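As you look at this complex, bear in mind that one protein chain is not there, while each of the others sits in place.
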Amino acid sequence: MVNLIAKSPLWGQAPLVSAGVTLAEVDLGQVTSIAPFDMAVPGFPAPNTVVADGAARLVWTGRGQAFLIGGPVGDWAEVAAVTDQSDGWAGLSLLGAGAVDVLARLVPVDLRRLAVGDCARTQLGHMAVIVIAVAGGFELLVFRSMAQTAWHELATVIKMRGARLAC
Amino acid sequence: MRIEGKGRVDRLAPVRFRFDGVEYRGFEGDTLASALLANGVRLVGRSFKYHRPRGVMTAGSEEPNALVEVIDGRQQTPNVRATVQEIYEGLEAKSQNRWPSLKYDVLAVNDLASRFLTAGFYYKTFMWPRKFWERIYEPLIRRAAGLGSLSGRHDEAEYEKAFAFCDLLVIGAGPAGLMAALQAARAGADVILADEAAQMGGRLLADSAEIDGKPAQDWVAEVLAELEAAPNVRLMRRTTVTGAYDGGTFGALERVGLHLAARPDLPRECFWRIVAGQAVLAAGAQERMIAFEGNDRPGIMTASSLRTYLNQYGVAAGKRVTIFANNDDARQTARDLMAAGVTVVAIIDARPDASVAEDCPVYTGAEVIGTTGRHGLTGITFRYHGGEVQLATDCLGVSGGWNPLVHLTCHMNGRPQWDGALAAFVPQAGAVPGLHVAGAAAGVFSLGHCLAHGAEVAAAALAVLGHKVAPIAVPQADEAGYDIMPVWEVKGSRRAWLDFANDVTTKDVRQAAQEGFASVEHMKRYTTQGMAPDQGKNSNIGALAVLADATGRGIAQTGVTTYRPPFSPVSIAAIGAGGRAEGFAPQRFMTSHSASVERGAPMIEAGLWYRPSYFPRPGEVTWRQACDREVAMVRSAVGVCDVSTLGKIDIQGRDAARFLDLVYTNVFSTLPIGRVRYGLMLRADGHVLDDGTTARLAENHYVMTTTTAAAGLVMRHLEFVAQAYCAGWEVRFISVTEQWAQFAVAGPMAKTLIDTLTQADLPFMGCALVQLGDVTARLFRISFSGEQGYEIAVPARYGEALFRDLLARAETLGGGPYGMEALNVLRIEKGFITHSEIHGRITAFDIGMAKMISAKKDCIGKGAALRPGLLEGREQLVGLRPVNDAMISAGAHLFAPGAEVKRENDQGYVTSVCYSPTLGGYLGLAFLQDGRARHGEMVRLVDHLRGIDLLCEVSDPVFYDKEGGLLRG
Amino acid sequence: MRITCPLCGPRDRREFYYYGSEDYLTQPALGDFDAIDAHLHLRDNLAGEVRDLWYHEMGCAAWLLVTRNTVTHKISDVVQVAGGGVGILAKMKPEEGAL
Partner (left out) sequence: MRYSGLKVITQGLFGNKGWGPVWRDPAPKGEYDAIIIGGGGHGLSTAYYLAKNHGLTNIAVLEKGYIGSGNVGRNTTIVRANYFLPGNSEFYSHSLKLWEGLEAELNYNVMHSQRGLINLFHSDGQRDAFVRRGNAMINQGDDAILLDREGVRQHLPYLDFEQTRFPIYGGLLHPRGGTARHDAVAWGYARGADQRGVDLIQNCEVTGIDIEGGRVVGVQTTRGSIRARKVGMVVAGRSGQVAAMAGMRLPIESHVLQAFVTEGLKPCIDHVVSFGMGHFYISQSDKGGLVFGGDIDFYASYASRGNLPMVEHVMEAGMTLMPMIGRAKVLRSWGGIMDMTPDGSPIIDKTPVDGLFIDAGWNYGGFKAVPASGWCMAHLMATGESHAVARRFRLDRFKTGHLLDEEGTGSQHNLH
C-alpha cells in the first residue's frame, strides 16, 4: 500500500514580511485549464480579466485558455479541453503598500492598468507568470519547478527596497 | 577656495574624504570636484595618450579630465567623474592613468615624443619585425593606454532593474523641464521627471537668475514642492536618461547608493526601463571650449562651470580669474565672480564689437594664444590689436558657445540640423517618435523663453495623448537673446586640444584631412576624436568645424558623427543586474531534488533543470564506479530515475489524431487507446526536430512527451502549426510538464516492483490509469534503457513521496536510484538517440528512420526532407567498438584505415561514447559516410585533442539486446 | 520596441519570439522544390513595411502577423495568425499525399 504525502512547491517556506510587503506561498486549491473548442463560448473570460463565480475564479491565461481556480469543472468538460494544472503551478501572494513597487522591478507590464479583477500573462524576471490583481496586491502563478527562483527574485527585490527605504 | 555666503552645500555638515591618500574636508552637497577645488587641488588626472597634467574642466557628467577611481573596500570603480561623484564621509578616490604618482608620471615622456605620435601613426609602423607586434609593441601600447583599472575581483555589490510607465516623461529638471512637468502635473497626467543631478533645478541652481522678481532658486523650491505633493508625479533624482528606444521606451540609470558609503542590500544603481506615452527632452545645453595652444592646463575650465562652482558650491576655482569667450553668456560668470569678491583679471572677448561695460578690463577682438604652468595654469598670452599681452592668472574660464544636448533625438538615427545663428546643431524635429524637445536642448537660449517653451511643449505632447490642457501661467524672467560669434580655434603652430579625453589636437584633425580622411566618420576613426569617455560631448562640434575649415566645406555639409546610446556611460552591472551567480536564467528543480541531494548526488544543469549525475555509495571514489554499478543494477535488478524534465503536452479534441499525423512523420491516428507510440518530428526544413513517445489516453486525448531540451521548442512549433495551418481544427493543447512528476522504473525486476504498488498488467507500449492509494497515477510501459521498463507519473505534489517510496521498494529488490550518467550508458548500449545525435543537422534517413516517414500522408518537413542534398552522400548512424576495448571519445573524427588524417579524408565523427559495464568495453555512436553498408568494417578514430588514435569496428548502433526481447519480456 | 498583442495589449518586445517572414504561412506542396525554397529561404527582405510572424511566447501564446517597418520599427498592424486559414494543409485530410 502506498501512502503518498503531498508537498506544496515552496513547502516549508515561511512568509517574508518586510518593507511594507508580505510575500507568501498560497494554496490555490484545484486549478483546471479550460480551453474551449469554440473560443466564443459564453462565460469565458475576456482577455486579461477574471470572472468570479462564487468561491471559484475563472482567470484568463492566454489565447483560448483560462484557469478555473478553486472550483469544480462542471459543464466545461463538454465544451472545452479540460486539463488539471493544480500541481503545475506555484501560487504566491504579494500584498501590501509596496507590492506594486516590488512587482515593477520584475514584471514588464504597466501595473497602472491592472486593477482588481484583472490579470496578465507575462514574465517575472526570466520566467513565465500569471499575475492576478487582488485586493491589496497580487497573486502570482509561476511554474512549480521555478518556484524557488521566483521566491529568490522577489525576496531580493524586497530586501533592496527595504534598504532604499532606510536611506 | 570657499566663498562665504555662497552655495548650497551644508556648511554645518563637514565631510572627510581622501584623494590620492591625502585627507581633505568638504561639505555635504559637494561633488568630489567642488571639494577638491575648494581645497585648492587643481591637478586631478593625466591625459590618455600624452599623460599631460589635467584638472577639472566642467561641472557635469561631460567631464573629460577629472576621472578618478573610487575605492570601496576591495572594490574600485574606474573612470568616475569627480564632477558627478558626491562626497560622503570616508570616500576614498585616487587618480588614474599615472605611474608612479600623479605629479611625477613616467609616461609623460610621451608628451615629448608627441610629434611622432600624431593621428594614426600606429597604422604606419610597428610592422617589423613581425613577431614584435604581439610580443613587444602591442603589450606596451596596451599598458600605456586605458584609463582606470578594474579591481579584477567579482563585483558582488547589489544592482537593480525596474520598469516604469507614465504618460509623460520629462527629461531634465531645469527651467524648461520643471515647467513641462508642472504643466503636465496640473493637467492630471502621470508624469515622471528625471534629472541626472542630486538636486533638481538644472542651471537655475548654478546661475544667479531671477524668476518673477525672486531668486530663481526660490521658484525652483516652490515648483518642486508642488510636484512632490502631486500624486501623479514621480521625481527621479540622480537619474540619467541614457537612451531612447523604439515604442516610447527609454533607458535610465539611477545612482541609488553611489553618494553614500556602501550599505548592505542597498543597490548601487538601478537601471530603469521607462515606457512613456510621450516625452519631453529638456536636457539643456553644454558649454564648449575653444581650441588654442596649451588650452588643456589644469585651471582652464568652461566659463559656466566657474559659475556653477561659485553659486552652487560656494567655491572659487581660482584667485585671479580670466575669461575668454565669444558670447554674452560668459559675462555673467565674470559678474558673479566679481560680486563674490573674486578678482577677474580680464575678459578677453573674441568679438570685436562686444560690450566693454564690466568692472574689469575687457579686451574685445582678442584671442588667447598661449598658456603657461606645468601642473596648473600660471599665465596666458593673448593677441590684442596686433600685439601680444601676457597676464598672470591661475584660472581661465572659456566659453566657445553652447551646444544643445540633442543626443537622445539621435538615438534612432536622427540627424541634428545646423543653425548658423546659434552656431550650434539643433534637434531634427520628429527624429524620435513622441519625443518633443524643449528649452535650451531645442536651441532656446533665454531663461524667459525656456520657461514658456517648457510649458508649451508639454501641452503639445499631452494633446497627442488626448489630454485637455489648460495652459499654465508662465513666470517672468530675462528674455535677452544670446549673442555669439563662432570661434572654434585660435590657429597657432603648437598643439591646441579638441578632445581632451583622447588627446586629439587640431593638428591631428588637419593631418587626417590631409591624408584623405575627410569624411567626418573617417576623421573620427583615424584620430579617435570623440571616442573617449565623454564621447566627444566637449569636442565633436569644434573638431568638425576644424575639419570643415581644413577641407573647405561648411559645417552643415561636413555633418556630425552619430550619437548612440548611452548618453553617459552605464555600468555593465546595472544593465546586467540580476545576472550574477544564479540569476541569469531560472533554475528548475524536480520534486525529487532534495531526496537526490540527500543521497549525495552531484546535480548537473540540463536545460535549466538540475538532474542527478549519479548516486555515490560509500567506497566509490570516481563517478565511473557509481555509474557502472547503477548500470549493472538496472541490467540485473531495477533502477529508478526521475524523468520529470521530459516535456509533456496534453492534446485534446476531435482533430487531435489528425494534428499528430501532421506534426509527426509517422501515424498516430491509428494508435489504439491505451497504447504508446514512438514518434519522430521534423522541422519545416526536413531535419529532425525531436523525438518522443505519445500515448493515447482516450479517443480524443493524447499526451505527448518531448526531450527535455526541446520541450519549449516543440510547444512553440505545435502552436505555430495549429494556429497557422489548422484553422478550424478542433484541437487544443497545454503543457503538463510541471503537473506530473514522472519516474522511470527499469530492469528485470521492474514489473515486480510495479506489482507491489498497483495492479496493472500492461503490454509493451501500453498505458493506463492506476490508483496509488487515493492518488490516480499514469503508468506507461516504455523503456529508454532496453530493459523492461515503466514510467509512472503522479501529480507533482506527490512526486517527492513517490520517489522516496520507489527507491525504498527498489532497494528491497537489490535496486536503487540511477542518475544521468547511467541513463546515458543504458541508452547508448541500446543505441537510443538523444540530441547528441539529433543535433539539428540530421535527417530521418541519417539515423536509419526513413521508414518512420509515412508514405501514406504528408507531414511537416516531409517535402523539404526529400531535397537531394539530404538524401545522398551523407553520414549515417552506426555503432563503434574499439579494438582491444581501449578508450574512445566523443568528438573524435573517423577515417579509413591507412588514409592520411586530414579534412579531405574525413568520413565522420563520434557523437556519444560510454564505457559499457554490461559489454565490458567502450561503445560509441557515430555518423559515418555510407555507414549502414559498412557494418563489420574497421575505421580509424582520431581525437587529436585527447591523443586517441585507434581502430574501431563499425556495427549496428544497437549493441545490447538487438531483438528487443528484454524490452518486451 | 513594443508590440500591441491583439489579446494582451501593448507589451515589451522581450515577451515575443520572432520567427520570420509571412512566407512561412504558405505551405508548399510535396515535390515542389521551388515552392519549398520560397517557403523556407527566399525573402523579399524589404527595407520598409513587412509582415512578419511573431509568437507571444511569454504571454498568451498567440501567433501574430505583425506589419512593421524595418527601417523605422514603426508597427502599424498586429493580427492573430489563427483564423486566416492559410496554407494547403488546412484543407488536406490526413490520408492525402504520398511519398
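Chains: A, B and C, in written order; residue numbering restarts at 1 for each.
What we mean here is this: a contact is a pair of C-beta atoms (placed from the backbone, for glycine too) under 8 Å apart; a residue touches a chain by one contact, two chains touch by 3 or more.
It should be emphasised that the depicted structure is a prediction, and the values quoted were computed from it without experimental measurement.
Shown chains touched by the undisplayed chain in the intact complex: B, C. Although one chain is not drawn, the whole complex shows that of B:R273, B:R307, B:R809 or B:K830 it is B:R273 that touches it.
If you put the hidden chain back, the residue from B:K214, B:K319, B:R841 or B:K962 that touches it is B:R841. Residue-wise, the contact with the chain that is not shown comes from B:D685, picked out of B:D549, B:D685 or B:D961.
The missing chain, though absent from the display, is touched by one residue of B:Q511, B:Q529 or B:T752; that residue is B:Q511. Contact with the omitted chain, checked across B:G379, B:P566, B:G600 or B:P748, is made by B:P566. Where chain B meets the omitted chain, the residues involved are 48, 75-79, 115-116, 118, 121-128, 130, 133-134, 138, 141-143, 145-157, 159, 161, 243, 245-246, 249, 251, 271, 273, 411-413, 507, 511, 514-517, 519, 521-522, 525-526, 528, 531-533, 535, 564-566, 569-573, 575-585, 587, 604-606, 683-687, 835-836, 839-841, 864, 867-871, 889-893, 901-903, 906, 909-913, 942-946. Within the complete assembly, residues 1, 12-14, 17-21, 33-34, 36-38, 40-47, 50, 52, 54, 68, 70-73 of chain C touch the chain that is not shown.
Methods note: only the chains that are shown with their structure count from here on.
The interface holding more C-beta pairs in contact, when B-C is weighed against A-B, is A-B. If you average the CA atoms of chain A and of chain C, the two centres end up 30 Å from each other.
Separation between the centroids of chain A and chain B, computed from CA atoms only, is 30 Å. Under the contact definition stated at the top, the residues of chain C that touch 2 or more other chains are 10, 12, 61-62, 80, 82.
The set of chain A residues that touch two or more partner chains comprises 65, 108-110.
Residues 1-3, 10, 12-13, 17, 19, 24-25, 27-33, 36, 39-40, 53, 55, 57, 61-63, 72-75, 80-87, 89-90, 92-99 of chain C are the ones touching chain B in the complex.
Across the interface of their complex, chain C is touched by residues 47-48, 61-63, 65, 108-110, 113, 120-123, 128 of chain A.
For chain B in complex with chain A, the touching residues are 158, 160-165, 190, 256-257, 260, 263-267, 273, 275, 578, 582-591, 609, 650, 652-654, 730, 732-741, 757-758, 772-773, 775, 794-802, 805.
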